[in-house]
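Heads up, one of the protein chains got dropped from this complex, but the rest are sitting where they should.
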Amino acid sequence: LDLTGFAANFAAWQAAQMTGYVVLGSTGEVVHLDEREKCQILTAARQVIPANAAFMVGTGLPSTAATIEFTNLAADYGATHALVVTPHYFKSAMSTSVLINYYQQVADAARIPILLYNVPQFTGITLSIDAIARLSQHPNIVGIKDSSGDLRALQLTIANVAPDFAVFTGSAPILAASVAAQATGAILAVANFVPQLCQQIYLLAQANDPASNPLQQQLLLLSEQIASVSGVGGVKYAMELTGLIGGQVRSPLTMPDKAAQEKIAQLLLRYNLC
Amino acid sequence: LDLTGFAANFAAWQAAQMTGYVVLGSTGEVVHLDEREKCQILTAARQVIPANAAFMVGTGLPSTAATIEFTNLAADYGATHALVVTPHYFKSAMSTSVLINYYQQVADAARIPILLYNVPQFTGITLSIDAIARLSQHPNIVGIKDSSGDLRALQLTIANVAPDFAVFTGSAPILAASVAAQATGAILAVANFVPQLCQQIYLLAQANDPASNPLQQQLLLLSEQIASVSGVGGVKYAMELTGLIGGQVRSPLTMPDKAAQEKIAQLLLRYNLC
Amino acid sequence: LDLTGFAANFAAWQAAQMTGYVVLGSTGEVVHLDEREKCQILTAARQVIPANAAFMVGTGLPSTAATIEFTNLAADYGATHALVVTPHYFKSAMSTSVLINYYQQVADAARIPILLYNVPQFTGITLSIDAIARLSQHPNIVGIKDSSGDLRALQLTIANVAPDFAVFTGSAPILAASVAAQATGAILAVANFVPQLCQQIYLLAQANDPASNPLQQQLLLLSEQIASVSGVGGVKYAMELTGLIGGQVRSPLTMPDKAAQEKIAQLLLRYNLC
Partner (left out) sequence: LDLTGFAANFAAWQAAQMTGYVVLGSTGEVVHLDEREKCQILTAARQVIPANAAFMVGTGLPSTAATIEFTNLAADYGATHALVVTPHYFKSAMSTSVLINYYQQVADAARIPILLYNVPQFTGITLSIDAIARLSQHPNIVGIKDSSGDLRALQLTIANVAPDFAVFTGSAPILAASVAAQATGAILAVANFVPQLCQQIYLLAQANDPASNPLQQQLLLLSEQIASVSGVGGVKYAMELTGLIGGQVRSPLTMPDKAAQEKIAQLLLRYNLC
């Protein structure tokens, strides 16, 4: 762990007026960390995340009990919200009722509010609109991060959840469209290296300003070339090129090869981002 | 065939300022028609479609030769464009190069310009962005109808095709977002029964007017309840309720059952559409 | 159409003691033929198929009415059975009840017995065990060709259908296992060029003779290299190499390229098949 580098990055993110942070998320390689490391990161995060920003922690684990325990541990470390990925190993058992039950148990026992996290590209399962709508009624379930990239599902979610339930997209290619469709905001891997660009698109789209269009197209191409083609390693490499500390991924993940590195560098240069 | 009813519907569609029509498309149950019936419909269509409107015909067939032949037959009947679905029976053989080759051969031999038609929910295959980009360079391939509903893919298409290549969405849930992302327009099953609503959303979204949002949400719910849940039968039933002639689907398709009919009627009433 | 070559092939197939033939099947490129061509092939087939062999015809079309009409036309041409592929264009509408209804209507109206044809790799849909079990009770539905290659599903089919309902596998890689599991027989694309090998495996597997094992492994590798990698074009090319008349596929299908041709030739040589 490079906790110094981790802390150093927040200056740039704060300058871009991020209103919250997810720590121990997918791009943070939470699945590659052991419990001691997770606690070290939480400690470091609490020190640098401003008191008025959301401090969300990825706390979902395969069992209900483990998820509750780690959620409350994160609360002890000062987390303000838990982002809880759908359990997914036993895919065929993860019916809508089983998932509803899981989230209700977690939310009942958690000492901080939780957000649902739907990310089919990693979990292989999709949280149904029905489940989301039902769970949005729970007083301690306050939102969702939907990384499916499915704008139709996002709009159906927004149309069906309780008022004040926060709906965040986790998909950069649909950022402007999500904001136009009244999403609360976005939680994006690419915001690690282009926080300002994400923030601009968000504000322009909220104002129905068509100036968001060319910026959204920039973001789309950055997201494809960096996050889709090269994954977490691409995000970390792009962080290094944009003046942040990205570091290395852990095996079995790999960093972009020479050819991919060059394409990433060219794209960032093209948009004056490095 | 109810050719009288078919012709009668155009009054309402013209009133909604549709700029073009697809005849023999998926919702027109082209796969359920024999060649004689197709020709009868083309004859009827040519009589009612205004000379200044696009008269697109679904002409894609499994073999290249049959597609070319029927495309030129449609041209003889006065069609202005052919909408050519991806061949798809031998799915694993439909590589990007095979599909490019197919469309190039069709476009070379066709006497009218052609549009690509990507509709994975019916074909089980997806036309790649690479294939679309390559094919957009062909002088006789002038556009695409993308019914995937994938806004990311639509934006990548727009970013990669030749200038002047027309990109239509075929997905009602992403109509406003597609227009905001600079799509040329839309070709929608739901436009059969709510042409005015589709037209309004299109114009508002083009003007970056946030008044498109509540209308887009109406369209989303209509599309889900009618076209997604009940399919072609739902569209035909909704046409009947909105004063048009929908008629019956052909077996094995079915009309909505009592419960679905009531939900459709309630939804149309709720939005003062019947 | 090369009707002379078509007829000439039957000598080899008869020598291998085939007990029946499917004409106008997937490998016969039925989707690439127009109605006049289909009738020419049926005429030619009736002349060469022995009276005591099954003369099955692929008659499934997207609409129920068209399927019934063509099934009875095939009967007029002397077909003994119709092999009816699942309708599949409107995939999400093809529920178990819709498919049951379709097959019941076809079977009620058909003047020859019908067999179900489940081939998800081409249709994108799967006929459920429940549907098969229900349909096996119909007096005019006498069997199924299951090309899914899923041995678990094949065994569940056998366990759940009416007695005397014929269950054919359409998957060469599971031929011996299917016969061991009491399948009635097999209908295989590779039998076009290795009819003898298929027949041997069938007989040995029926006799629980482990000599089927090395032959099944040959068939597996032939099927992978020829039918999986190169599709219908691979089968036609292998027919040419084994002394039959395969001819060319129709566009958009393609024949194997040079490299693939060499691999096919080497494999056939290795097993002394050409």
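Letters A, B and C mark the chains in the order given here, with residues in each chain numbered from 1 onward.
The rule is short, and it goes like this: a contact is a pair of C-beta atoms (placed from the backbone, for glycine too) under 8 Å apart; a residue touches a chain by one contact, two chains touch by 3 or more.
As the structure is a prediction and not an experimental result, all values here were calculated from the model.
Contacts of the undisplayed chain with the visible chains, over the whole complex, involve A, C. In the complete assembly, the contact with the undisplayed chain comes from A:A93, out of A:A11, A:A93 or A:L269. Here one chain is not drawn; of C:G143, C:P173 or C:G234, the residue touching it is C:P173. Within the complete assembly, A:L253 is the residue of A:A53, A:A133, A:L253 or A:C274 that touches the hidden chain. Listed by residue number, the positions of chain A touching the unshown chain are 26, 31-32, 34, 62-66, 87, 89-94, 98-99, 101-102, 105, 121-124, 228, 231-233, 250-254.
Chain C residues in contact with the hidden partner, per the touch definition given at the top, are 149-152, 155-156, 159, 171, 173-174, 176-177, 180-182, 208-210, 213, 216-217, 220-221, 224.
As a convention for this text, only the chains that are shown with their structure count from here on.
In summary, no chain was found to touch both chain A and chain B.
Of all residue numbers that take part in the contact between chain B and chain C, over half occur on both sides, making this a same-residue interface. Remark: chain B and chain C have CA centroids separated by 34 Å (rounded to whole angstrom). For the pair chain A and chain C, the distance between mean C-alpha positions equals 49 Å.
Of all residues in chain B, none touches 2 or more other chains.
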